[in-house]
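Left out: one protein chain. Kept in place: all the others.
Order as written gives the chain letters A, B and C; numbering starts at 1 within each chain.
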Amino acid sequence: MVNPVLLIVVPLGLSFAVPLFGLISKRIEKYVPITALIFNLFVSALLIPKVIQGPIIVFIGGFRPPFGINLVAGPVGILFSALIALVGLLVSIYALDYIREGATQLYHMLYLLLLTGATGVVLTGDIFNLFVFFEILCISSYALVAYLGNRAGIESAVKYLIQGAIGSSLMLIGIGLLYGLFGTLNMADIARNIDSVSSISIFVPLVLLITGLGVEAAIFPLNAWLPDAHSSAPSSVSAILSGIAIKVGLYAVVRVIFTIFGVSSILQFLVFLGLVTLLIGEVSAFSQNNIKRLLAYSSIGQIGLIVFALGMGISHGVVGGLFQLISHALSKALLFLAVGYMIYRSGSMDISKLEGMGKRMPLTSLAFTIGAFSLVGLPPFIGFPSKFLIIRAALSKHELLYTVLVAFVLLGTVIEGAYFFRVVQVLYFKGNPTDLQREEAPVQALIPIFILIVLIVMVGVYPKPMTAILNSASSELLNRIEYIRSVLG
Amino acid sequence: MRKIVSLILLAIVALGIALCVMNIPFGAPKTKVGNHYINKGREETGAANIVTSVVLNYRGFDTLGEVTVLFIAAVGLSAVLATRKKKVEKEIEPSSMILNTGCRFLFPLILFFGAYIFVHGHLTPGGGFQGGAIIASAFLLTYLGCRGRRVSERRIKVTESLSGLVFIVVGLLGLAVGGQYFLNNFLPKGILLSLFSAGIIPIIYIAIGFKVGSEIAGIIDKLMEES
Amino acid sequence: MIFIVIIFVVMMLAAAIAASIFKDLMSAVIASCLVSLIASILFYFLQAPDVAMAEAAIGAALVTAIFIIAIRRTKRHEE
Partner (left out) sequence: MSFISNYIYYIGAFGLIFIGLYIVLVKRNLIKVIIGLSILDTGINLFLISIGYIRRGTAPIFSKINIEIARMVDPVPQALVLTAIVIGVAVLALALSLAIRLYQHYGTLNLRKIKDQRW
């Protein structure tokens, strides 16, 4: 049997070794992330059928929980680690050609470490360990946002760092309070004893933890950093930040709410928060002229939709939310990758400067169009089944309130459709098509774009294989008794 | 305006935390996991310093993550400060002889002190982080005192990655040799309070000492560059 | 014993407030260094010698050094 701890340790070891590889040859170092992520993807794929039957609990150092740190490789963890490895692998192939400026060796190290931190967050079963991996994720993303070293990049990295640091400090206070109350740091052990203390002293650490994690998850009042950071980072980094980093933050929020605290009273609040995030994101995206800012605000909107779906707290809703999370990760990665070379060729992030791209870069423009249509939720792309599931779940509640909320979600989708069609129209139908020659993106960029398109269409047409893993993932999230039992035995 | 809003916000947070802290009495014995470590720690890990056994054995995975965080900071710092233009060799005014000799004299002593601290991490207070910080302060002294003397960046990088790899390889050996557990303490525990005891703990602490020392020295080196 | 602790805590908070008030960043950094030093003494009182050493070596010494280097490369006065 493969030990899930390898998912974290092998990439970590390889990224430590990058300077040593650099001594041998400068050409090896950029293939290190690809090697590590292929390994991770392979191991995750191998583990998926096993974890559907039951989670694998790994004891680090051989100490049983709650005395040692443990990893919980359940359906959720492995689903996320497979997603991280898949998107990470495709983006790292893209970066082979895209990242040329600056200290490329450092870029590849930071990139791999970011993904390792993300994998650690989704696999760990210990709240302080989650904090440590979360810091790995955050600190490497601060550095990657500033990677280009230009004015915008540094400024947004500073903003991101200050807000992120306040968030992690609050989270650490919350962890301290939890340790003081329960005398343990194991998430399952805390969850088992959560009812033994008064609800007000539970509420304070809950709020602190959600606020701290919510900064990275970009839930509404805490997402001021996101549009700047996502738009001024290199496009490959934006793809990872939008596709992976905020999803991992969201995972942590959901894990804290569902598993550790098991509170159903704030779920309603979460639904409203999600809806507000959705509407604010979409409306702000509508008024953008900068293509990357538009995509960043659209990410906020999509996060809102996922929070909305997860906050319903019923099995259908969680399945829909997780599906939407996967669909957004793939589609948004595709959009950022496509936009990266468009910006490179046109030399500007202005939407109006992208005129005639349909002729200059036909394949990339096609990829952008597919990604946009998928996000809006048009069939036959992956966005259609996921949005459909969410709306069906909301309607299945048979409450007037949810019917009204669904109307707002559909309004958000309409706004989303409007601004994406505007961009697509600029790509194909604006500008003077005669004096343009073709300058397609290089093949290293087209390979991941092509794979993403295939995945988006394939899962969109035939979503059946996803249901098994999504169903067991949603039951892991909703059934905390089972989680506690499987960890503590 | 901003001040008032922040103060109101802080007051709310303070009130909430105060309500929660009321339930955590100060100074009362209430630990659950901690008791286990104090009672069983010596047999299970062989270290006399229980904090060390928690840091490196029970919660060794945290420490791996923590070393990684510092590594990221060092890497990220050099990525942020990397300049595209070529470095200009500036004429540095040499420091006075007394200062120079003093630094050269103190440098090995500080190194020895740092090494002592992390080698004895499982017996006495201190360990890899403290020892590593002391080693880094030796480098800081040479940067300040003997201007112009620099450790080669390459050597720092190699130490950094080799010591990180030692940590991971020792952990993986635990996975391979000592049963199915990463970071398992598979070496003999030895006699309590002797230098060669506690299995893999001293090895990992030495690796951490080198890693922390080289990383902080690298951070200082990068910051001092062209300043 | 408790009076010594109270005096230290008051000094520590005063140093923290001073770090907030000083317009000269160098003085503010020295004040925050003082905060770390007193905190490391408090760690020692709380029976945490490991942490006291780490806070004194890393929190007080190296962080202050890094701050001073950074201030030398930027601006010394807050505007």
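As a working rule, contacts are C-beta pairs under 8 Å (C-beta built on N, C-alpha and C of every residue); 3 or more make two chains touch, one makes a residue touch a chain.
Note that the structure is predicted; figures quoted are calculated from it, not measured.
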Key: Which displayed chains the hidden chain touches across the whole complex   = A, B, C
Missing-chain contacts mapped onto chain C = 2, 5-6, 9, 12-13, 16-17, 19-20, 25, 28-29, 32, 35-36, 39, 42-43, 46-51, 54-55, 58-59, 62-63, 66-67, 70-71, 73-75, 78-79
Inquiry  = For chain B, which positions touch the chain that isn't shown here?
reply    = 2-3, 6-7, 9-10, 13-14, 17-18, 21, 24-29, 31, 33-34, 37-39, 41-42, 48-51, 53-55, 58-59, 62-63, 65-67, 69-70, 72-74, 76-77, 80-81, 124-125, 129, 192-193, 212, 216, 219, 222-223
Ask   = Which residue numbers on chain A touch the omitted chain?
value = 128, 132, 135, 139, 142-143, 146, 149-152, 154-159, 161-162, 165-166, 168-169, 172-173, 175-176, 179-180, 185, 224, 228, 232
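One rule holds in what follows: only the chains that are shown with their structure count from here on.
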Message = Using mean CA coordinates as chain centres, what's the gap between chain A and chain B in Å?
response = 31
Ask   = Whole-Å distance, chain B centre to chain C centre, using C-alpha means?
value = 19
Inquiry  = With centres defined as the mean C-alpha position, give me the chain A-chain C separation in Å.
reply    = 38
Message = Can you tell me which positions in chain C touch chain B when the two form their complex?
response = 48-50, 52-54, 57-58, 61-62, 65-66, 69-70, 72-73
Key: Residues of chain B that touch chain A when the two form their complex   = 16-17, 19-24, 30-34, 36-37, 44, 57-62, 64-66, 68-69, 71-73, 75-80, 82, 84, 154, 157-158, 160-162, 164-165, 168-169, 171-172, 174-175, 178-185
Task = Using the touch definition up top, name the residues of chain B that touch chain C in the complex.
result = 49, 51-52, 117, 125-127, 129-130, 133-134, 136-137, 140, 216, 219-220, 223-224, 227
